[in-house]
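Structure in C-alpha cells, see below.
What you see is the complex with one protein chain gone and the rest in place.
Chain naming follows the written order as A and B, and within any one chain the residues start at number 1.
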Amino acid sequence: MSNLVEIRDLQFSYGERSILSNLRMDFPRGKLIAVMGGSGCGKTTVLRLIGGQIRPQRGQVRVNGEVVNELNTAGLYRLRRRMGMLFQFGALFTDLTIFDNVAFPLREHTDLPEELIRDLVLMKLNAVGLRNAHRLKPGEISGGMARRVAVARAIALDPELIMYDEPFAGLDPISMGVTANLIRNLNDALGSTSILVSHDVKETFAIADYVYFMSAGKIVAEGTPAELRVSQDPYVKQFVNAEPDGPVPFHYPGKSLSDDLGLGGKR
Amino acid sequence: MIRALEASGRWTREGLESLGFATRAFFNLLRYSPGAFRRPTLITEQIHFIGNYSLVITIVSGLFVGLVLGLQFYVNLIQFGAEEKLGPLTALSLVRELGPVVTALLFAGRAGTSLTAEIGLMKAGEQLTAMEMMAVNPVQRVLAPRFWGGVIAMPVLATVFSAVGIIGSYLVGVKMLGLDEGAFWSQMQAGVDVNRDVLSSVIKSFVFGIAVTFTALFQGYHVKPTPADVARATTRTVVIASLLVLGLDFVMTAMMFGQ
Partner (left out) sequence: MHRKIIDVWVGLFVLLGAAALLFLALQAGNMSSLSFTKTYIVTGNFDNIGGLKPQAPVKSAGVVVGRVGEVTLDEKTFQAQVRLDLNQNYQFPKDSSLKILTAGLLGEQYIGIEPGGDTKNLVDGDRITRTQSATVLEDLINQFIYSKAADGKEGSE
C-alpha cells in the first residue's frame, strides 16, 4: 500500500463545536507532508487523531491498513511503538538528563544491554548535533536545543512515521534552518514518512513534498509547494504572502466601527 | 429561589460525578500497580523522595509535640498528685492520635504539595502525553510508584513521630521536671497495649497514607495545563487531604476504640 496513513470522511467535534469535518487526506510512504493553516484550524487535532489520542465521531483513520480508532489499548501501544512524535515545546522529561531522555524509549521497549543503548543514544544525539550535551538536563539548554533533543528521542526506535507538532514555533532563524534540514534529512535517511504541522511558510515549503492547507476544520487547498506558491485561491494567497486581510479577516466579527462610535443612523 | 435549588442540585450531581470519577481513578491506579512492582527501583526512588525528605520535619515536629505534651499534662496532673501518669498519657495521646494524624497533616503539606506540583507540571508540559505516545502507560510508570512510595513512607513517618514524641515527653518529665525514670517507663508500659494502641497507630497511618498520596496524585494529574491551575491544585490537595485525614480519623477511632 502506497499510503502509510489515510484519513477518510473524518468528523470530529468537541461537544457541540465541530473541529474537523469531511476530512480526506493521504500520506504516502517515504514522503514529507505538511499540514498548514492558521491557529485553531484543527491541524494539531489531525495529529492527535492519527496517534490515537482522540477518537473521531465519524470516519476512519488508517495507519498501515489498521483503523486506529478501533484499536484497543494494547493495539494502540503496539502501533505507537512505530511512531515518533515531537511535541510543540519538546515535552522532555525534566527530571532526566538528555541522555536518559533519548534512552527512555529504548529502555522501556527493548531488552538491549546498556552498552548498546549508550551507543544508540549517542548516535541519535549525533544526528541532531547534540552528542556532547548528553550529560546536561533539559533546564540547562535552550529551547531550540531542547527541540532537537526531542527529535532525537522521537527517532530513537527508528519509527516508520514521525509527526512534528509546530517544530519551528519560537525559534530563531538559525535554529529554524537547522531544524528544517534535520527533519528533511532524517526522513530521507530513515526512509520514514513525516507529517509536519506548522504555520511557517518559508521553512515548510522548503522541505515538504506535499502540503494540505486547512481552515476552520476543512481542507481549503492542497498541492506541492511549487503549485501552491502560484495558486490563485484567495486563502492560499493570503497565507503564502502573509497578507493582513483576506478570507481570514483582520477584525473580530461583530458590530461595525460606525455603529460602535454611534456615528451612523443618528440623524 | 428556584435558581438556588437548581444550583444546589447541580452542585450535588457534579459532586457525585467527581466522587465517582475519583473512585474509578483509584481502582485504575490499583490495576496498574502490579506492573509498577515489577520495577522496584522506581518505588524505592519514590520512598526516598517522599519519605527521607520528610524525615527532618517529622522528627522536629514530633520532638516539639512531645515536649509540649509533657509540659501541658504535667501542669494539670500535678494538681491531682497524679503526675506519675504523665508517661502513659503522653504515650497514648501520641500513639493513638497525634502520631498518625499530625504526621498525615504534615505529610499532606510537605510531600502532598510536592507530588501535586510535580505531576501537575509534567501534565502541563505535555510530558505525560509524550509518554503515552511512546507507548508507556504514565499511570504505571509515574503515578503508581509514587502512590506506593507514599503509602509505605507514611506509617514509617508516623511511628518515628510517636517514638520521638515519647522521647520528648521523657526529656520534659524525667530530665527537666524530675519524675522518677523507672516509674515513668513502667507506668507507660502498663498503659500502652501493643495490640490495641501501637497496631491501630500503624493501621491508621497506612489508611492516611493512601488518602493523602492518592489525593495529591489525583489533583496533579487532572490539572489544567496552566501554571495558575497547578498552584490551585496544590492548595486543593492540602485542603482535601487534611479534611479526609480528620474525617477518616474519626471513623477509625470510633471503630477501634469505641465500644
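Everything that follows uses one rule, which is that contacts are C-beta pairs under 8 Å (C-beta built on N, C-alpha and C of every residue); 3 or more make two chains touch, one makes a residue touch a chain.
Since this is a predicted model, take the numbers as computed values, not measurements.
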Taking the complete complex into account, tell me which visible chains touch the one left out. B
Tell me which residue among B:18, B:76, B:189 or B:235 touches the hidden chain in the full complex. B:189
Looking beyond the chains shown, say which of B:83, B:118, B:132 or B:197 touches the absent one. B:197
Answer key for B:36, B:98 or B:160 versus the chain not shown reads B:160
Hey, which chain B residues sit against the chain that's not shown? 41, 44-45, 47-48, 51-52, 55, 91, 95, 153, 155-157, 159-160, 162-164, 166, 185, 188-190, 192-194, 197-198, 201-202
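The rule is short, and it goes like this: only the chains that are shown with their structure count from here on.
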Provide the residue numbers of chain A that touch chain B in the complex, in ascending order. 51, 53, 76-78, 80-81, 83, 85, 87-89, 91-94, 104-105, 108-109
Using the touch definition up top, name the residues of chain B that touch chain A in the complex. 121-122, 125-127, 129-137, 141
